[in-house]
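Here you go, one structure.
All protein chains of the complex are present and in place, except for one that has been dropped.
Chain IDs A and B follow the sequence of writing; residue 1 opens each chain.
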Amino acid sequence: MALLKDGRPHADEYTDVSAGTTADVLNSTAGPVIVSLQQWQTHRDELLRRGTHLGIVLRSDEKPDALSSDLEHFAVIALDFPTFRDGRAYSSARVLRQRYGYAGELRAVGDVLLEQLHFMHRVGFNSFLLESDNVVAEWETAASDISVWYQPTGDGRPTAIQQRHAAG
Amino acid sequence: MYRYDEFDSTLVRERVEQFRRQVARRLSGELTEDQFKPLRLMNGLYLQLHAYMLRINIPYGVLSSRQMRTLAHVARTYDRGYGHFTTRQNIQYNWIQLQQVPDALADLAAAEMHGIQSSGNCIRNVTADQYAGVAADEIDDPRVYCEIIRQWSTLHPEFSFLPRKFKIAVTAAPTDRAAVQVHDIGLRMHRNPDGEPGFEVVVGGGQGRTPFIGQTIREWLEPADLLSYLEAILRVYNQDGRRDNMYKSRIKILVHQIGADEFRRRVEAEWAEIRDTALQLPAAEIERIRAHFRGPDFATLSDASDLLEQQALANPGFGAWLKANMAPHRVAGYAIANISLKSLDAPPGDMTAAQMDAVADLADTYSNGEIRVNHRQNLVLPSVAQRDLLPLYERLVELKLATANIGHVSDIIACPGLDYCSLANARSIPIARQINERFQDLDRVHEIGEVTINISGCMNACGHHHVGNIGILGVDKRGEEYYQFTLGGSSGADAALGDRTGPGFSAAEAAPAVEKILQTYLAVRHEGERFLDTYRRVGMQPFKEALYGAA
Partner (left out) sequence: MPKIVIANTLADGFVAFMREDGTWSPDIGHGAQAATEADAERLLERALQAAAANIVIDPYLIEVAPASADADSDRPRPLEYREYIRAFGPSVAIPT
């Protein structure tokens, strides 16, 4: 697996312990960890006492509203795609960015395919865990295929409507 | 009509080139079929019983003569010389070759057409009243809002992997010609008590194996809020719609399970968060798009009823065609002319390349270069001067396109069925043909009057059987084709799902069953009463007795 962040390969300093047991999580001597929503809700204080950066992964049936008042504690929020067909995380990403103002790393994990990177980036993901040895080339293709955007998604890209009616 | 600007054409062109690269990767073996399938589906390319099938959107059913010629060109150059117009205002090519699809799409893109999102679990081609912009009874032009929805839904990054496909239909007339109550979202424009036009929002309608009539979740929506409200509905559906069972994943199931009130509450809560954002439609954009649909400049003509009456007396065939195929135009001296694609010469909705070219010429000569496609698989020339109707008719006769049966018994909707479709359980086209053969006497057809017969070859209901006055569903019964009948369905403003008559019929018994149903209707109807109204008055019993004998 390779991590692509902000268009570049990136060393992943996080250990994903979200599938582990309570003991695994609390005894982990690794640095920053990514935990599950349930681990966070049951071990919040212990996790905060670890003193490292924290990440959390939301399964596709877990809505970001559960984190709305905790966002300051997370440097990474990972949203899981159990299959590329499960598109719930696209909505979660927009809610995190646009409604809750989350500004940290938003990471796509799971069944993340080249063809979806552009859509993911448009809804607010800025990092991707990919099964590929050529992430940069794939990213460049995915990001440059289409250069017209009809929907305002809060990603900073000007929409066709905005460009049509721009002053001047 | 709407013309692409640089943004629209760039997107479609880029999409063609993206797909060209994907096809090359598939042909070289770099992509497996499993990886390629979702990519081709997102561009409207299926694999059917005999070959690949390419589905091209005709947004809200509007075609220019130039676009029609391009459709003919694609049929001739890349397919076997014909195309099939569907119940979703699309066209399908049945014999397209994968290696040629990128070139076909590039030719279509040059004429401002594409197959983007004509398949897949995303927002499909938005459909509309085929008389939009010219109907005498409409309060605004729905095409303006359809085009806004078309652009907003194209490559929407949040809503391209929904639980299931998603269909939006729009009407702006009290007579519902777009079947809005059986769509995932139906938008019906009307005026609020202050006289301002806005949308009633209906959600959760649909056909398929679990049909529902949609429910109104908002009585009136300001047009400027259209996209934020749609986005709120789609977000609730994307997050809360079922994904564990594909037969329960349409929005209708969600609305049914949580109830319309709870669904409305969730949508309104979501909408409150996003209403005052960049999704607000700028008045300048609505005006920009509206300007495309302004015109043509109609001549000042007087009503030509007297002339038409004389012509009809001299030419009874023309008279019958006028009676069945015309609709009132909003401008005096003009008419809306329907072209039936329901003769015995071809399967319902099928048209040869030569006919397409000829209709394009007729549109240029008689209808400002404009053509419409409706959800009953027929075409429309939207603005014909009444005095031109006779020469138009004479030309249509030569083209075998002058069947005078719109809205009548032989104007049958039929999906491609088992003759083409890999999902089908039974054939539809031969049943339509057998019924059509029995109703070749136009006097008898007109004596029976208004009735819709809709045939689907499987539960997916592409042939809209649930909402046919007479609905016919093909099923497989131990390796044999059987046909179940429903009565009393309607897709109009009085939308209703049909009731099952009882056990099904074999292929040989299907057309005789239609005959028995209609004979019963003729025997019990009141003067001037439509089939649907008779059924609603007398109920199933007399029809059941005719079909199965007295109990």
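Here, contacts are C-beta pairs under 8 Å (C-beta built on N, C-alpha and C of every residue); 3 or more make two chains touch, one makes a residue touch a chain.
The structure presented is a predicted model; accordingly, all values stated were derived computationally and were not measured.
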{"item": "Chains in view that touch the one left out, judged over the entire complex", "value": "B"}
{"item": "Residue, one of B:419, B:450, B:499 or B:529, that touches the chain absent here", "value": "B:419"}
{"item": "Hidden-chain contact residue, picked from the options B:82, B:199, B:366 or B:439", "value": "B:82"}
{"item": "Per the touch definition above, residue among B:2, B:19 or B:52 touching the missing chain", "value": "B:52"}
{"item": "Selected from B:242, B:265, B:330 or B:433 as touching the chain missing from the view", "value": "B:433"}
{"item": "Contacts of chain B with the absent chain, listed as residue ranges", "value": "26-27, 29, 32-33, 47, 49-52, 80-82, 95-99, 345-347, 350-352, 418-420, 427, 429-430, 433, 479, 481"}
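We take it that only the chains that are shown with their structure count from here on.
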{"item": "Partner chain B, residues of chain A touching it in the complex", "value": "63, 84-88, 90-92, 94, 98-99, 113, 115-116, 118-120, 122-123, 145-148, 150-153, 159-165"}
{"item": "Chain A-touching residues of chain B, taken from the complex the two chains share", "value": "5, 7-8, 10-11, 14-15, 17-18, 22, 35, 38-39, 121, 151-152, 154-162, 235, 238-239, 243, 273-274, 277-279, 282, 284-285, 288"}
